[in-house]
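With one protein chain removed, the remaining protein chains of the complex are shown where they sit.
Labels for the chains are A, B and C, by order of writing; each one numbers its residues from 1.
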Amino acid sequence: MAENKIPVGILGATGSVGQKFIALLTDHPWFEITEVAASERSAGKKYKDAVNWILSTPLPDKIANMVVKNCKPDLNCKIAFSGLDSGIAGEVETEFANAGYYVVSNSKNHRMDNNVPLLVPEINAEHLDIIKTQPYKGCIVTNPNCSTIGMVLALKPLADAFGLEAVNVVTLQALSGAGYPGVSSLDIIDNVVPFISGEEGKMESEPLKILGKFDGKEIKYTEVKISAQCNRVAAVDGHLECVQVKLKKKTTIAEIKKVWNEFAGEPQKLNLPLAPEKTLYYFEEDKYPQPRIHRNIDKGMAVAIGRLREDPLFDFKFVVLSHNTVRGAAGGAILCAELLKAKEYIK
Amino acid sequence: MAENKIPVGILGATGSVGQKFIALLTDHPWFEITEVAASERSAGKKYKDAVNWILSTPLPDKIANMVVKNCKPDLNCKIAFSGLDSGIAGEVETEFANAGYYVVSNSKNHRMDNNVPLLVPEINAEHLDIIKTQPYKGCIVTNPNCSTIGMVLALKPLADAFGLEAVNVVTLQALSGAGYPGVSSLDIIDNVVPFISGEEGKMESEPLKILGKFDGKEIKYTEVKISAQCNRVAAVDGHLECVQVKLKKKTTIAEIKKVWNEFAGEPQKLNLPLAPEKTLYYFEEDKYPQPRIHRNIDKGMAVAIGRLREDPLFDFKFVVLSHNTVRGAAGGAILCAELLKAKEYIK
Amino acid sequence: MAENKIPVGILGATGSVGQKFIALLTDHPWFEITEVAASERSAGKKYKDAVNWILSTPLPDKIANMVVKNCKPDLNCKIAFSGLDSGIAGEVETEFANAGYYVVSNSKNHRMDNNVPLLVPEINAEHLDIIKTQPYKGCIVTNPNCSTIGMVLALKPLADAFGLEAVNVVTLQALSGAGYPGVSSLDIIDNVVPFISGEEGKMESEPLKILGKFDGKEIKYTEVKISAQCNRVAAVDGHLECVQVKLKKKTTIAEIKKVWNEFAGEPQKLNLPLAPEKTLYYFEEDKYPQPRIHRNIDKGMAVAIGRLREDPLFDFKFVVLSHNTVRGAAGGAILCAELLKAKEYIK
Partner (left out) sequence: MAENKIPVGILGATGSVGQKFIALLTDHPWFEITEVAASERSAGKKYKDAVNWILSTPLPDKIANMVVKNCKPDLNCKIAFSGLDSGIAGEVETEFANAGYYVVSNSKNHRMDNNVPLLVPEINAEHLDIIKTQPYKGCIVTNPNCSTIGMVLALKPLADAFGLEAVNVVTLQALSGAGYPGVSSLDIIDNVVPFISGEEGKMESEPLKILGKFDGKEIKYTEVKISAQCNRVAAVDGHLECVQVKLKKKTTIAEIKKVWNEFAGEPQKLNLPLAPEKTLYYFEEDKYPQPRIHRNIDKGMAVAIGRLREDPLFDFKFVVLSHNTVRGAAGGAILCAELLKAKEYIK
């Protein structure tokens, strides 16, 4: 193993999020994949024989020949990235944290736990400190839902500068958000599905924690009313969201563009490896942002915004786009782990 | 020509709306197509040689061999259905009305004229009387924008029973709404376009007129605040809309379903040929309505509704679906003409 | 039950072929669905609670409330239409035939049995007589694979008029051919899959039997060399096939179009309810046939052909299109049952 790199394991390595973890961690300057773990059915096989690789970048040779392990806390690694199915993630992640692993999870199970940070490094890096209150020998850090992340990143500078009173959002979400095989082609070709199980609740609750304040003891949720409606559309990657906001202070379109443009957080200050140079990109063209064109900007870690205009019912409306499996899942989780390391939480 | 049938002409007969007029008027019990008219470029040709027929039902033989005429008011018909491009529709329709034709138009040009009804027969049949104030020898009747119709049909029973205060809508609109060739495949495969030129303005203004009161002299617009955001998605037909409403009176989900279920208007009372048996169909399944599954219910003339639930910001939210080229264009216009005839406006 | 109608049951009624059987048999003049049967998991439930209805026509009320039975030969019906999964179809169908049912199957299991007709009523109606050699109290009749049917219908008049020496075919097959959920959307949006398990073998072998001669005792396979390559594309319904043929006699494009145009068989002579008026439709436009435009011609029971031209390697090449779940599955099987009845095999 490369000197000085931190050994990391992937839990749920054969799933769609697991695969994205592998793709994004290949050639990572700080982390090196030393373990891939998955269900009993895959354990013992070579990774290439256990996985149905669905990404358009090739499966790295080194990983291809690794033997898949069980998701038991006897892996040779420090950080455990979890892309586990929510049916088992809760328990397995707790076991790993108890055993001393730094668990960085994309699963929903621990997100709303009192002592677990729901981390978006540009927004609430200071929430990380709550892991000191965790009972685990290691720790658990979570990443929000893929449809929450793009929206909260666009909202954070507004919340700071003008105060948020209400948020309305309607999503047009990509297929990869449902995993593999996920959505049947017969359900989505020439069609839209106006329902994603559990998604609206996550979008209405997670931002309250993410935008909340950590007072050294607990995270005080922010008070904003949020209404979400979630739709599945025939795009492969990239969640597009129509957002409306009511603000506490009066402001202008120019000022909003300014705070978006100037927005940066710890990942940029610390120059984290996977941090986008700029987190928010505003596009002036009426027809932008679009999933196929903008989902990959700045390594897929930035958020594209467009169509900011005044709204007859709220104050402003605009469109947000972010890559749901990069910024919204594996990439976002890796950025959390980079923050853990840069802030010296990892020993 | 079949005895007693009213001769009708199609203006813009080679365009996508014109084609749908032809398909829907074939075998119509009251109307018979006697003229097809289009631009100079097509005039003089056989229809089948002038048209790029894009519908999945075959071009009727009788129409195929008709000679395309110019859009001049010397056509052998009483009613002129207009699917003209808005670049020329305004002037041409005025010429036809002046010359004594009953113009029923799907184009936007005259929709907001003071003396022109913006007609949805289930909603505002009484507005038709305003054509008596028109200066024309004939008259002009218009059909709303394709994205407006589904929404206002769902809103009308709520307005009547509970009063409407505010409406928020985000659309996921089908490709056929942009005509042919319309949206490039490169813009929509694996993509969404969060912008449709002029569409949001129409959705925010047209309902105020449609839901307004005609006092015998003029149409008094209703006062409702509406905000619309319009997106294009990769569905062929069927506009899906996420709607939120704030109502004047308190009500319940059960009461709303009841008023939707009982909703009927003049088309149903008069048993108009193209009237749906029922205008509004509510689906209890979370995943419904969907464009591919529900756009054709009741001949494509009904509206499918689903997912009614309480809303944290407004009072209620729900999903509406209607066929944009049938109910939302040619079919809607034909229903207007049927009302004209049933109400004996046509001599 | 309607007087004189033959009671029929659907085996595998909740699957995608089963659903299509139900849709096509509703209001059938000769048959009436009296039983729906499926796996243990569904048995005992109301059909509407057991099925995930995926068709765009509504589930008929009468069927919705039927109780699903087990696939045991104690059903109250004469004909058993089978849309069973091939994992169990072989055995279950044999049981039903033994018990006296007329089994008409869309499954592959018995297709190549010596004493089972592989029936395409326009082509080999006389093969039906082989059921007299079956050891069953009832009988088994099979329908070819969905990709075979369109091709053999186009080939039959060529075989009769000019003799077939070799056939080359490359398919572009629709998603519904894989059942539901079938193909993952992530595998087909912005993509093509150049492989369909088992499909090429069926296309290379089934035509030899279908086009064979029944000498009163056995079916003598025809001798034609066939090569097939099968691809899955992002169309919902309608298999498109690029076919090349080498013929025994020299002929011309005009003669080929003539034999196609004149082609008719027993279903047309007997005026069977689901028979297309014309089985083969030739389109002169270069860009035709296309799945979305032509799959439904003549109730989805006809085959669309186009682009006939001379070929530098074979004699001729052309494009064939047929509806894979109507003509190529449930509709084709119903036509077989209609032939059974019209020919008085059913007592």
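Going forward, a contact is a pair of C-beta atoms (placed from the backbone, for glycine too) under 8 Å apart; a residue touches a chain by one contact, two chains touch by 3 or more.
These figures come from a predicted structure and were not determined experimentally.
A.B. asks: Touching the hidden chain in the complete assembly: which of A:Glu32, A:Glu122 or A:Asp190 does that?
C.D. replies: A:Asp190
A.B. asks: Per the definition of touch given earlier, which of C:Val8, C:Ala97, C:Val236 or C:Met301 contacts the omitted chain?
C.D. replies: Within the whole complex, the residue contacting the unshown chain is C:Val236.
A.B. asks: Considering the complete complex, identify which of C:Asn52, C:Ser227, C:Thr252 or C:Asn271 is in touch with the unshown chain.
C.D. replies: C:Ser227
A.B. asks: Considering the entire assembly, which residues of chain C contact the chain that has been omitted?
C.D. replies: Touch with the absent chain occurs at residues 166, 168, 170, 172, 187, 189-195, 197, 204, 225-227, 229, 231, 233-236, 240, 242, 244, 286-293, 306-307, 311-314, 317, 319.
A.B. asks: Determine and list the chain B residues touching the chain excluded from the picture.
C.D. replies: Missing-chain contacts on chain B: residues 54, 175-176, 180-190, 234-236.
A.B. asks: Tell me which stretches of chain A touch the chain missing from the display.
C.D. replies: Considering the whole complex, chain A reaches the absent chain at 54-56, 58, 189-190, 236, 292-294, 296-297.
One rule holds for everything that comes next: only the chains that are shown with their structure count from here on.
A.B. asks: In angstrom, rounded to a whole number, how far apart do the mean CA points of chain B and chain C lie?
C.D. replies: Centre separation, chain B to chain C: 39 Å.
A.B. asks: Could you tell me the distance, in whole angstrom, between the mean C-alpha positions of chain A and chain C?
C.D. replies: Centres of chain A and chain C (C-alpha means) sit 47 Å apart.
A.B. asks: CA centre of chain A versus CA centre of chain B: separation in Å?
C.D. replies: A distance of 42 Å separates the two centres.
A.B. asks: Which positions in chain B touch two or more other chains at once?
C.D. replies: Residues 189-190, 236, 292-293 of chain B each touch two or more of the other chains.
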